[in-house]
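Every protein chain of the complex appears in place save one, which is left out.
Per-chain residue numbering starts at 1, and chain names A and B are given in the order in which the chains are listed.
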Amino acid sequence: MSLMSNTSALFGKELRTEFRSRELLTTTVIFILVVVVLFSFTFDPTATESRRFGPGLLWLAFLFAASLMLQPCFLREQGNDTLSALRLSVPDPFAIFLAKLGANTLFLLLTEIMMIPVFAILYNVPVFRVFPQLVVVLFLGSLGLGVTGTALSAISAQARMRELMLPLLLLPLLTPLLIASTEATAALLDPKPTLRWDWLAFLIAFDVIFLTALWLFGEYLLEE
Amino acid sequence: MGEQSAPATGLRFENIEKRYGGIYALRRLTLEVSPGECLALAGRNGSGKTTLLRIAAQLVRPTRGTLSFTGNQNDYKARVGYVAHATMAYDELSAEENLTLFARLQEVANPAERVSDLLKAVGLVERKDSLVRTFSRGMRQRVAIARALLHAPSVLLFDEPSTGLDPLGVAWLAGTLRSLRDAGCTILMSVHGESEIASLATRAVRLDAGSVAADTRAGANFRAILSFADA
Partner (left out) sequence: MKKDGLFAFVVVALLGYSAYAAFYIAPDEKTMHLVQRIFYLHAPCGMTALVAFLVAFVGNVGYLVKRENKWDWLGIAGVEVGLAFCTVVLLTGPIWAKPAWGVWWAWDARLTSTLVLWLLYVSYLLLRTMIEDPDRRALVSAFYGVFSFLDVPLVYGSIWWWRTQHPQPVVFTSGGLDPTMRKVFYLSWVSLTLLMVLLIRKRYELEELRSEVQALEREAEA
(Lines give C-alpha, C1' and ligand atoms only; values in the text may rest on other atoms or scores of the structure.)
Protein backbone atom coordinates (compact mmCIF):
# COMPACT_ATOMS: atom_id res chain seq x y z
CA MET A 1 0.00 0.00 0.00
CA SER A 2 1.55 3.24 -1.05
CA LEU A 3 0.56 4.97 2.18
CA MET A 4 2.68 2.56 4.19
CA SER A 5 5.64 2.68 1.83
CA ASN A 6 5.52 6.47 1.66
CA THR A 7 5.28 6.69 5.42
CA SER A 8 8.26 4.41 5.93
CA ALA A 9 10.34 6.31 3.36
CA LEU A 10 9.54 9.61 5.07
CA PHE A 11 10.01 8.10 8.52
CA GLY A 12 13.45 6.98 7.42
CA LYS A 13 14.18 10.50 6.25
CA GLU A 14 13.09 11.99 9.60
CA LEU A 15 15.30 9.55 11.49
CA ARG A 16 18.27 10.03 9.23
CA THR A 17 18.00 13.82 9.47
CA GLU A 18 17.80 13.76 13.24
CA PHE A 19 20.50 11.20 13.88
CA ARG A 20 22.89 13.11 11.69
CA SER A 21 22.75 16.18 13.87
CA ARG A 22 21.21 14.78 17.07
CA GLU A 23 20.36 18.37 17.94
CA LEU A 24 16.78 17.77 18.97
CA LEU A 25 17.53 14.71 21.05
CA THR A 26 20.39 16.17 23.04
CA THR A 27 18.74 19.50 23.74
CA THR A 28 15.49 17.82 24.75
CA VAL A 29 17.22 15.47 27.18
CA ILE A 30 19.14 18.31 28.77
CA PHE A 31 15.98 20.40 28.99
CA ILE A 32 14.06 17.66 30.80
CA LEU A 33 17.00 17.19 33.12
CA VAL A 34 17.09 20.89 33.95
CA VAL A 35 13.36 20.95 34.64
CA VAL A 36 13.50 17.86 36.84
CA VAL A 37 16.38 19.29 38.86
CA LEU A 38 14.68 22.66 39.22
CA PHE A 39 11.49 21.00 40.38
CA SER A 40 13.42 19.31 43.16
CA PHE A 41 14.02 22.74 44.69
CA THR A 42 10.30 23.31 45.06
CA PHE A 43 9.77 20.49 47.52
CA ASP A 44 11.86 18.20 49.63
CA PRO A 45 12.49 15.06 47.63
CA THR A 46 12.18 12.55 50.45
CA ALA A 47 10.89 9.19 49.36
CA THR A 48 7.22 9.72 50.21
CA GLU A 49 7.11 13.24 48.83
CA SER A 50 8.85 12.09 45.67
CA ARG A 51 6.30 9.39 45.16
CA ARG A 52 3.55 11.94 45.55
CA PHE A 53 4.91 14.69 43.33
CA GLY A 54 7.46 12.92 41.22
CA PRO A 55 5.29 11.34 38.51
CA GLY A 56 3.35 14.56 37.93
CA LEU A 57 6.49 16.64 37.71
CA LEU A 58 8.08 14.14 35.41
CA TRP A 59 5.16 14.23 33.00
CA LEU A 60 4.97 18.02 33.21
CA ALA A 61 8.62 18.09 32.20
CA PHE A 62 7.83 15.77 29.28
CA LEU A 63 4.93 17.98 28.19
CA PHE A 64 7.04 21.13 28.28
CA ALA A 65 9.84 19.37 26.45
CA ALA A 66 7.45 18.14 23.78
CA SER A 67 5.94 21.57 23.22
CA LEU A 68 9.44 22.91 22.57
CA MET A 69 10.84 19.95 20.69
CA LEU A 70 7.95 19.84 18.26
CA GLN A 71 8.38 23.42 17.08
CA PRO A 72 10.78 22.67 14.22
CA CYS A 73 8.66 19.79 12.96
CA PHE A 74 6.95 21.71 10.18
CA LEU A 75 9.03 24.87 10.40
CA ARG A 76 12.06 23.09 9.02
CA GLU A 77 10.05 22.17 5.92
CA GLN A 78 9.55 25.85 5.13
CA GLY A 79 13.16 26.89 4.55
CA ASN A 80 13.68 25.05 1.29
CA ASP A 81 9.95 24.62 0.66
CA THR A 82 10.40 20.89 0.99
CA LEU A 83 6.79 20.72 2.14
CA SER A 84 5.73 21.55 -1.43
CA ALA A 85 8.08 18.89 -2.73
CA LEU A 86 6.42 16.36 -0.42
CA ARG A 87 2.94 17.44 -1.40
CA LEU A 88 3.84 16.98 -5.05
CA SER A 89 5.36 13.56 -4.54
CA VAL A 90 3.04 11.91 -2.05
CA PRO A 91 -0.47 10.87 -3.15
CA ASP A 92 -1.87 10.70 0.40
CA PRO A 93 -0.69 13.62 2.54
CA PHE A 94 -1.50 11.63 5.68
CA ALA A 95 1.78 9.82 5.08
CA ILE A 96 3.58 13.06 5.88
CA PHE A 97 1.81 13.30 9.23
CA LEU A 98 2.21 9.63 10.05
CA ALA A 99 5.93 9.73 9.37
CA LYS A 100 6.42 12.85 11.48
CA LEU A 101 4.30 11.74 14.38
CA GLY A 102 6.00 8.37 14.34
CA ALA A 103 9.42 10.01 14.44
CA ASN A 104 8.35 12.51 17.11
CA THR A 105 6.88 9.75 19.27
CA LEU A 106 10.07 7.76 18.95
CA PHE A 107 12.28 10.73 19.85
CA LEU A 108 10.12 11.61 22.83
CA LEU A 109 10.12 8.01 24.00
CA LEU A 110 13.90 7.80 23.71
CA THR A 111 14.45 10.96 25.72
CA GLU A 112 11.97 9.78 28.35
CA ILE A 113 13.59 6.38 28.70
CA MET A 114 16.95 8.09 29.08
CA MET A 115 15.50 10.26 31.84
CA ILE A 116 13.99 7.45 33.88
CA PRO A 117 17.20 6.24 35.54
CA VAL A 118 18.19 9.85 36.30
CA PHE A 119 14.79 10.48 37.82
CA ALA A 120 15.04 7.29 39.85
CA ILE A 121 18.39 8.33 41.26
CA LEU A 122 17.58 11.96 41.99
CA TYR A 123 14.23 11.23 43.59
CA ASN A 124 14.93 7.84 45.12
CA VAL A 125 12.06 6.02 43.51
CA PRO A 126 12.16 2.35 42.52
CA VAL A 127 11.74 2.10 38.77
CA PHE A 128 13.65 -0.91 37.61
CA ARG A 129 11.29 -3.51 38.92
CA VAL A 130 8.47 -1.97 36.86
CA PHE A 131 10.58 -0.81 33.91
CA PRO A 132 8.73 -2.72 31.13
CA GLN A 133 5.33 -1.52 32.37
CA LEU A 134 6.71 1.97 32.66
CA VAL A 135 7.82 1.87 29.05
CA VAL A 136 4.28 0.93 28.04
CA VAL A 137 2.90 3.97 29.86
CA LEU A 138 5.61 6.17 28.38
CA PHE A 139 4.84 4.87 24.92
CA LEU A 140 1.10 5.51 25.11
CA GLY A 141 1.65 8.95 26.58
CA SER A 142 4.30 9.84 24.03
CA LEU A 143 2.02 8.70 21.23
CA GLY A 144 -0.59 11.16 22.45
CA LEU A 145 2.05 13.87 22.61
CA GLY A 146 3.25 12.94 19.15
CA VAL A 147 -0.16 12.94 17.50
CA THR A 148 -1.43 16.19 18.99
CA GLY A 149 1.97 17.88 18.91
CA THR A 150 2.59 17.09 15.26
CA ALA A 151 -0.86 18.32 14.26
CA LEU A 152 -0.56 21.51 16.27
CA SER A 153 2.95 22.22 15.05
CA ALA A 154 1.54 22.26 11.53
CA ILE A 155 -0.87 24.90 12.80
CA SER A 156 1.59 27.01 14.74
CA ALA A 157 3.97 27.05 11.77
CA GLN A 158 1.39 29.23 10.02
CA ALA A 159 0.80 31.63 12.90
CA ARG A 160 2.70 34.60 14.27
CA MET A 161 4.44 34.19 17.63
CA ARG A 162 4.71 30.55 16.84
CA GLU A 163 7.19 29.82 19.61
CA LEU A 164 4.56 30.73 22.17
CA MET A 165 1.57 29.50 20.21
CA LEU A 166 2.53 25.86 20.17
CA PRO A 167 2.74 25.45 23.97
CA LEU A 168 -0.37 27.60 24.35
CA LEU A 169 -2.39 25.47 21.97
CA LEU A 170 -0.96 22.18 23.11
CA LEU A 171 -0.85 22.25 26.88
CA PRO A 172 -4.55 22.75 27.72
CA LEU A 173 -5.43 20.12 25.15
CA LEU A 174 -3.12 17.65 26.85
CA THR A 175 -4.75 17.91 30.30
CA PRO A 176 -6.43 14.49 30.00
CA LEU A 177 -3.19 12.92 28.87
CA LEU A 178 -1.28 14.49 31.76
CA ILE A 179 -3.80 13.15 34.27
CA ALA A 180 -3.91 9.65 32.81
CA SER A 181 -0.15 9.30 32.39
CA THR A 182 0.59 10.67 35.85
CA GLU A 183 -1.90 8.36 37.51
CA ALA A 184 -0.62 5.33 35.66
CA THR A 185 3.01 6.21 36.43
CA ALA A 186 2.27 6.93 40.09
CA ALA A 187 0.57 3.55 40.44
CA LEU A 188 3.69 1.86 39.11
CA LEU A 189 5.98 3.73 41.48
CA ASP A 190 3.86 2.89 44.49
CA PRO A 191 5.32 0.55 47.14
CA LYS A 192 2.74 -1.93 45.87
CA PRO A 193 2.96 -1.29 42.13
CA THR A 194 -0.10 -1.86 39.96
CA LEU A 195 -0.69 -1.49 36.26
CA ARG A 196 -3.73 0.73 35.87
CA TRP A 197 -5.57 -0.67 32.88
CA ASP A 198 -8.31 1.95 33.19
CA TRP A 199 -5.89 4.80 32.62
CA LEU A 200 -4.08 2.90 29.88
CA ALA A 201 -7.39 2.37 28.09
CA PHE A 202 -8.04 6.08 28.45
CA LEU A 203 -4.67 6.89 26.90
CA ILE A 204 -5.39 4.54 24.02
CA ALA A 205 -8.75 6.26 23.48
CA PHE A 206 -7.03 9.65 23.52
CA ASP A 207 -4.51 8.50 20.94
CA VAL A 208 -7.10 6.92 18.67
CA ILE A 209 -9.48 9.89 18.76
CA PHE A 210 -6.89 12.46 17.77
CA LEU A 211 -5.21 10.22 15.24
CA THR A 212 -8.58 9.75 13.54
CA ALA A 213 -9.27 13.49 13.56
CA LEU A 214 -5.83 14.09 12.08
CA TRP A 215 -6.47 11.48 9.41
CA LEU A 216 -9.79 13.04 8.48
CA PHE A 217 -8.77 16.68 8.39
CA GLY A 218 -4.99 16.89 8.49
CA GLU A 219 -4.40 17.40 4.79
CA TYR A 220 -6.26 20.72 4.93
CA LEU A 221 -3.54 22.04 7.21
CA LEU A 222 -1.00 21.59 4.44
CA GLU A 223 -2.94 23.56 1.85
CA GLU A 224 -2.04 27.01 0.65
CA MET B 1 16.22 13.11 -19.92
CA GLY B 2 13.30 14.35 -21.88
CA GLU B 3 11.44 11.12 -22.13
CA GLN B 4 7.91 11.25 -20.82
CA SER B 5 5.82 8.67 -19.14
CA ALA B 6 2.60 9.88 -20.79
CA PRO B 7 1.52 11.57 -24.02
CA ALA B 8 1.83 15.35 -24.17
CA THR B 9 -0.55 17.12 -21.87
CA GLY B 10 -2.51 20.30 -22.43
CA LEU B 11 -3.77 22.57 -19.65
CA ARG B 12 -6.80 24.76 -19.40
CA PHE B 13 -7.32 27.49 -16.78
CA GLU B 14 -10.96 28.54 -16.70
CA ASN B 15 -11.91 31.78 -14.94
CA ILE B 16 -9.37 31.28 -12.21
CA GLU B 17 -9.61 33.55 -9.22
CA LYS B 18 -7.29 33.44 -6.23
CA ARG B 19 -7.83 35.70 -3.33
CA TYR B 20 -5.63 36.05 -0.25
CA GLY B 21 -7.75 38.00 2.19
CA GLY B 22 -8.21 41.36 0.54
CA ILE B 23 -5.72 40.84 -2.25
CA TYR B 24 -6.54 39.28 -5.58
CA ALA B 25 -3.53 37.38 -6.88
CA LEU B 26 -5.45 36.19 -9.90
CA ARG B 27 -8.79 37.28 -11.26
CA ARG B 28 -10.89 35.99 -14.15
CA LEU B 29 -7.89 34.31 -15.69
CA THR B 30 -8.60 32.07 -18.64
CA LEU B 31 -5.74 30.48 -20.48
CA GLU B 32 -5.34 27.42 -22.63
CA VAL B 33 -1.98 25.74 -23.08
CA SER B 34 -1.69 23.28 -25.93
CA PRO B 35 0.12 19.97 -25.54
CA GLY B 36 3.82 20.39 -26.24
CA GLU B 37 3.70 24.18 -26.15
CA CYS B 38 6.52 26.11 -24.49
CA LEU B 39 4.93 29.15 -22.94
CA ALA B 40 6.80 32.09 -21.45
CA LEU B 41 4.88 33.91 -18.74
CA ALA B 42 5.89 37.53 -18.38
CA GLY B 43 4.73 40.28 -16.05
CA ARG B 44 5.79 42.51 -13.22
CA ASN B 45 6.33 41.21 -9.72
CA GLY B 46 2.97 40.64 -8.16
CA SER B 47 1.21 40.08 -11.48
CA GLY B 48 0.26 36.56 -10.46
CA LYS B 49 2.83 34.42 -12.28
CA THR B 50 3.94 32.46 -9.23
CA THR B 51 0.37 31.91 -8.10
CA LEU B 52 -0.63 30.68 -11.54
CA LEU B 53 2.24 28.22 -11.64
CA ARG B 54 1.47 26.95 -8.14
CA ILE B 55 -2.14 26.45 -9.14
CA ALA B 56 -0.93 24.54 -12.20
CA ALA B 57 1.13 22.37 -9.84
CA GLN B 58 -1.98 21.90 -7.69
CA LEU B 59 -0.13 23.29 -4.70
CA VAL B 60 -2.61 26.13 -4.43
CA ARG B 61 -6.35 25.74 -4.61
CA PRO B 62 -8.03 28.52 -6.59
CA THR B 63 -10.77 30.48 -4.82
CA ARG B 64 -12.88 30.11 -7.94
CA GLY B 65 -12.53 28.58 -11.37
CA THR B 66 -11.11 25.31 -12.55
CA LEU B 67 -7.94 23.82 -13.86
CA SER B 68 -8.36 20.97 -16.27
CA PHE B 69 -5.96 19.02 -18.42
CA THR B 70 -6.10 16.56 -21.25
CA GLY B 71 -5.93 12.87 -20.54
CA ASN B 72 -6.61 11.04 -17.33
CA GLN B 73 -7.81 13.51 -14.70
CA ASN B 74 -6.63 11.36 -11.81
CA ASP B 75 -2.94 10.98 -12.35
CA TYR B 76 -2.12 14.61 -13.01
CA LYS B 77 0.31 14.68 -10.08
CA ALA B 78 2.34 11.97 -11.78
CA ARG B 79 2.62 14.03 -14.96
CA VAL B 80 3.68 17.36 -13.48
CA GLY B 81 7.13 18.60 -12.53
CA TYR B 82 7.61 21.87 -10.69
CA VAL B 83 10.73 23.92 -10.17
CA ALA B 84 10.71 27.18 -8.25
CA HIS B 85 13.29 29.38 -6.61
CA ALA B 86 13.41 27.26 -3.48
CA THR B 87 15.60 24.19 -3.55
CA MET B 88 12.78 21.82 -2.58
CA ALA B 89 15.33 19.37 -1.28
CA TYR B 90 16.61 18.61 2.21
CA ASP B 91 19.77 20.43 3.27
CA GLU B 92 20.71 17.66 5.68
CA LEU B 93 20.63 14.94 3.05
CA SER B 94 22.97 14.41 0.14
CA ALA B 95 21.92 14.98 -3.46
CA GLU B 96 21.64 11.27 -4.04
CA GLU B 97 19.70 10.66 -0.82
CA ASN B 98 17.28 13.42 -1.74
CA LEU B 99 16.65 12.07 -5.20
CA THR B 100 16.34 8.52 -3.93
CA LEU B 101 13.77 9.62 -1.36
CA PHE B 102 11.62 11.40 -3.91
CA ALA B 103 12.00 8.57 -6.40
CA ARG B 104 10.73 6.13 -3.76
CA LEU B 105 7.85 8.40 -2.85
CA GLN B 106 6.75 8.71 -6.44
CA GLU B 107 7.17 4.97 -7.02
CA VAL B 108 9.55 5.49 -9.91
CA ALA B 109 10.53 2.26 -11.62
CA ASN B 110 14.18 1.26 -11.07
CA PRO B 111 14.80 4.17 -8.72
CA ALA B 112 18.53 3.64 -8.28
CA GLU B 113 19.11 3.64 -12.00
CA ARG B 114 16.89 6.62 -12.60
CA VAL B 115 18.59 8.64 -9.85
CA SER B 116 21.99 7.78 -11.26
CA ASP B 117 20.93 8.77 -14.80
CA LEU B 118 19.59 12.09 -13.62
CA LEU B 119 22.64 12.89 -11.54
CA LYS B 120 24.68 12.34 -14.67
CA ALA B 121 22.35 14.42 -16.79
CA VAL B 122 22.48 17.42 -14.43
CA GLY B 123 26.20 17.02 -13.84
CA LEU B 124 26.18 16.32 -10.12
CA VAL B 125 27.78 12.90 -10.06
CA GLU B 126 30.95 14.06 -8.27
CA ARG B 127 28.95 15.81 -5.58
CA LYS B 128 26.26 13.18 -5.20
CA ASP B 129 27.29 12.36 -1.64
CA SER B 130 27.66 15.94 -0.48
CA LEU B 131 24.94 17.42 1.64
CA VAL B 132 22.73 19.86 -0.23
CA ARG B 133 23.52 22.37 2.50
CA THR B 134 26.95 22.80 0.91
CA PHE B 135 25.64 23.47 -2.58
CA SER B 136 25.83 26.73 -4.45
CA ARG B 137 22.73 28.29 -5.95
CA GLY B 138 23.49 26.79 -9.34
CA MET B 139 23.93 23.31 -7.95
CA ARG B 140 20.75 23.63 -5.90
CA GLN B 141 18.93 24.49 -9.11
CA ARG B 142 20.28 21.33 -10.70
CA VAL B 143 19.06 19.22 -7.78
CA ALA B 144 15.68 20.89 -8.02
CA ILE B 145 15.44 20.13 -11.72
CA ALA B 146 16.58 16.56 -11.25
CA ARG B 147 13.95 16.09 -8.56
CA ALA B 148 11.27 17.49 -10.84
CA LEU B 149 12.25 15.14 -13.64
CA LEU B 150 12.38 11.93 -11.62
CA HIS B 151 8.98 10.69 -12.69
CA ALA B 152 9.39 11.78 -16.32
CA PRO B 153 6.66 14.39 -16.31
CA SER B 154 4.95 15.62 -19.45
CA VAL B 155 4.21 19.05 -17.99
CA LEU B 156 6.98 21.18 -16.56
CA LEU B 157 6.44 24.31 -14.54
CA PHE B 158 9.38 26.66 -13.97
CA ASP B 159 9.12 29.71 -11.76
CA GLU B 160 11.90 32.14 -12.77
CA PRO B 161 14.37 29.32 -13.28
CA SER B 162 17.38 31.44 -14.14
CA THR B 163 17.37 33.66 -11.04
CA GLY B 164 20.68 33.51 -9.28
CA LEU B 165 22.40 31.45 -11.94
CA ASP B 166 25.71 32.52 -13.43
CA PRO B 167 26.06 32.64 -17.26
CA LEU B 168 27.34 29.07 -17.31
CA GLY B 169 24.35 27.95 -15.29
CA VAL B 170 21.97 29.83 -17.56
CA ALA B 171 23.52 28.22 -20.63
CA TRP B 172 23.15 24.78 -19.09
CA LEU B 173 19.54 25.52 -18.17
CA ALA B 174 18.77 26.74 -21.67
CA GLY B 175 20.19 23.53 -23.13
CA THR B 176 18.15 21.45 -20.71
CA LEU B 177 14.95 23.31 -21.47
CA ARG B 178 15.59 23.01 -25.19
CA SER B 179 15.91 19.25 -25.07
CA LEU B 180 12.81 18.97 -22.88
CA ARG B 181 10.87 21.15 -25.28
CA ASP B 182 12.05 19.20 -28.26
CA ALA B 183 11.07 15.95 -26.58
CA GLY B 184 7.50 17.20 -26.45
CA CYS B 185 7.06 18.36 -22.82
CA THR B 186 4.53 21.06 -22.23
CA ILE B 187 6.47 23.83 -20.54
CA LEU B 188 5.10 26.78 -18.62
CA MET B 189 7.80 29.10 -17.37
CA SER B 190 7.80 32.54 -15.85
CA VAL B 191 10.55 34.78 -17.14
CA HIS B 192 12.03 38.18 -16.50
CA GLY B 193 12.57 40.07 -19.71
CA GLU B 194 14.16 38.83 -22.88
CA SER B 195 16.78 36.20 -22.34
CA GLU B 196 18.27 33.03 -23.67
CA ILE B 197 15.64 31.14 -21.66
CA ALA B 198 12.70 33.20 -22.82
CA SER B 199 13.68 32.85 -26.47
CA LEU B 200 13.09 29.10 -26.24
CA ALA B 201 9.39 29.73 -25.90
CA THR B 202 6.94 29.10 -28.72
CA ARG B 203 4.39 31.43 -27.16
CA ALA B 204 4.37 34.30 -24.70
CA VAL B 205 1.69 35.59 -22.37
CA ARG B 206 1.82 38.67 -20.18
CA LEU B 207 -0.04 38.85 -16.92
CA ASP B 208 -1.07 42.13 -15.38
CA ALA B 209 -2.83 42.45 -12.04
CA GLY B 210 -3.83 38.81 -12.10
CA SER B 211 -5.28 38.56 -15.63
CA VAL B 212 -4.00 37.89 -19.11
CA ALA B 213 -3.02 41.25 -20.62
CA ALA B 214 -1.39 40.10 -23.85
CA ASP B 215 -0.94 36.82 -25.69
CA THR B 216 1.10 36.02 -28.79
CA ARG B 217 -1.64 33.59 -29.73
CA ALA B 218 -3.94 36.60 -29.97
CA GLY B 219 -1.48 38.38 -32.20
CA ALA B 220 0.63 40.32 -29.75
CA ASN B 221 4.32 40.78 -30.37
CA PHE B 222 6.59 38.27 -28.65
CA ARG B 223 9.36 40.63 -27.75
CA ALA B 224 6.99 43.36 -26.73
CA ILE B 225 5.36 41.05 -24.24
CA LEU B 226 8.66 40.11 -22.70
CA SER B 227 9.83 43.66 -22.36
CA PHE B 228 6.48 44.87 -21.00
CA ALA B 229 6.09 47.29 -23.87
CA ASP B 230 2.52 47.59 -25.04
CA ALA B 231 2.17 46.39 -28.56
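Please note the rule applied: a residue touches a chain if its C-beta (ideal position, glycine included) is under 8 Å from a C-beta of that chain, and two chains touch if they have at least 3 such contacts.
Predicted model only: the values in this text are computed from it and were never measured.
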Residue in contact with the excluded chain [from A:11, A:53 or A:206]: A:206
Chain A, residues in touch with the chain not shown (by the definition above): 148, 151-152, 155, 158-162, 165, 168-169, 172-173, 175-176, 179-180, 183, 198, 202, 205-206, 209-210, 213, 217, 220-221, 223
Footprint left on chain B by the chain that the document does not show: 19-22, 24, 27, 63
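One rule holds for everything that comes next: only the chains that are shown with their structure count from here on.
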Distance between the centres, which are taken as Cα means, of chain B and chain A, whole angstrom: 39
Of chain B, residues touching chain A in the complex: 54, 57, 59-61, 77, 80, 82, 84, 86-93, 97, 101-102, 104-107, 132, 147
List of chain A residues in touch with chain B within their complex: 2, 5-6, 9-10, 13, 16-17, 20-21, 79-82, 84-91, 223-224
